[in-house]
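Below is one structure, written out as structure tokens; comments come after it.
Of the protein chains in this complex, one is absent; all others appear in place.
Letters A and B mark the chains in the order given here, with residues in each chain numbered from 1 onward.
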Amino acid sequence: MTPLTTDLLADALDALRTGSPLVQCLTNVVVAGWTANVLLAAGAAPAMVDNPAESGVFATVADAVLINVGTPYSETVAAMRAAVDSAVAAGTPWVLDPVAVGALPWRTGLARELLDRSPRVVRGNASEVSALAGGAGGRGVETTRTPEAVLGAARELAAGNATVVAVSGPVDHLTDGERVVRVANGHPLLTRVAGAGCALGALTAAFAAVCEDPLVAATAATAMLTVASDAAAARAGGPGSFAVALLDELSLLTPAALARATRLG
Amino acid sequence: MTPLTTDLLADALDALRTGSPLVQCLTNVVVAGWTANVLLAAGAAPAMVDNPAESGVFATVADAVLINVGTPYSETVAAMRAAVDSAVAAGTPWVLDPVAVGALPWRTGLARELLDRSPRVVRGNASEVSALAGGAGGRGVETTRTPEAVLGAARELAAGNATVVAVSGPVDHLTDGERVVRVANGHPLLTRVAGAGCALGALTAAFAAVCEDPLVAATAATAMLTVASDAAAARAGGPGSFAVALLDELSLLTPAALARATRLG
Partner (left out) sequence: MTPLTTDLLADALDALRTGSPLVQCLTNVVVAGWTANVLLAAGAAPAMVDNPAESGVFATVADAVLINVGTPYSETVAAMRAAVDSAVAAGTPWVLDPVAVGALPWRTGLARELLDRSPRVVRGNASEVSALAGGAGGRGVETTRTPEAVLGAARELAAGNATVVAVSGPVDHLTDGERVVRVANGHPLLTRVAGAGCALGALTAAFAAVCEDPLVAATAATAMLTVASDAAAARAGGPGSFAVALLDELSLLTPAALARATRLG
């Protein structure tokens, strides 16, 4: 049924823990601290190098680069372009998180420009993916569609840009244009924590550093976050304690437990 | 005694939960993530759109706008002006949080300029309100006065600018120039969490989106944060666990419990 096995996800997490990849994050000011904590908890090494004087040189040293357009400013956008230029030249895998694309004009143009620079994975919600594919966007950072409804657009986007597109939602849909993977884990409390999607983008970059197949990388990241969120929700009393428990569970999750708990479809 | 009833606060929270207003936040880098989490926990939808290329267009779509001058930079100040221009033109309610005004020159001028642009509510501590009204300010972000001592200045500020002024402190004082409401909830641990006041400003914007009377909006926000803080403090072991419990309690608070626990004066 599914083109991937859960064994591949276990191997990916094992590689993440062994390699502790250095993930350069050019992300938004809202979630920068949270993103760094998610990467540390998972076993990666974050480095938030997002100024134009240093982002390019660092992208040649980093194991992966995350570009998240959540709060773009003139200086950080210049840093994003420099980092992507360098990443492409050096062969460093990079991931695009098109936060709120479609709802806002500047970042929509930026994301489309960056899409032409061979991101290994594009991760967004259904509205963002739809907008990036040329359709209508959402309102702010929240999505107004389901991953199912934009799967066709996601497949075209992936095929047309030789990338993997990961659409987050109640059931996550991931595709490289041909293969389609569904991950049916995850708890509604994830939508009550600022930066759950941004954290997934960062984890995707971390896995892209250690997985050759970007569809495996994106699926492993999605499975890791959502499986950990199921465990965290089981002992949380609300969104505050859930976010804290999620970091704990990310650090405690073993490759075997990940393979066991992931519901691929 | 008090010009408002606790039933009005219950109705306001009910409207917030039903409407899930989209709150555009132009706030400081210290509390951006925390503010987004407070809004999500309370039931609103935050969007941190704070660049000058996008803030204006977004203020026409958002249900309310928060302007918090905590860490102003040239680009975010330009974004604030664009957002306020748009909000005024579109009739989007907006809230001014004059963080550290009085202690610092640039933002004091900025806050006075913005005060002329019809904020629905101005929320600050006693020193900030005093400084905005033309008196002496405090030292940094901490206040050196009580709300009682600046009530006269707050009333004049409110009357002169056709706005509501909410003065935070041990007993919060809120006024539209004529009516005065006091809220006697809240725990000292709130002063040990970075951004408790900033969170109140954001909640005020969220309620301003769903309440026609800005005095009700500001009072509902104050009541919600302080009542939740009383519950959080009862099970906290210090400022770290308090902040986590506060997010949980904000999400758990029901309109009926809010009405029951709020001590209006």
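Everything that follows uses one rule, which is that contacts are C-beta pairs under 8 Å (C-beta built on N, C-alpha and C of every residue); 3 or more make two chains touch, one makes a residue touch a chain.
Everything quoted here is computed from the prediction, not taken from an experiment.
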Quiz item: For the chain left off this view, which of A:13, A:29, A:131 or A:158 is in contact with it?
Solution: A:29
Quiz item: Of the residues listed, A:5, A:18 or A:251, which one is in contact with the missing chain?
Solution: A:251
Exercise. Just the residue numbers, please: which parts of chain A touch the chain that's not shown?
Key: 22, 24, 29, 32-33, 36-37, 40-41, 45-51, 53-54, 57-58, 61-62, 75-76, 243-252
Exercise. Determine and list the chain B residues touching the chain excluded from the picture.
Key: 28-34, 70-74, 100, 103-107, 139-142, 191-195, 236-241, 243-244
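Simple rule for what comes next: only the chains that are shown with their structure count from here on.
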Quiz item: Taking each chain's centre as the mean of its CA atoms, how far is chain A from chain B in angstrom?
Solution: 33
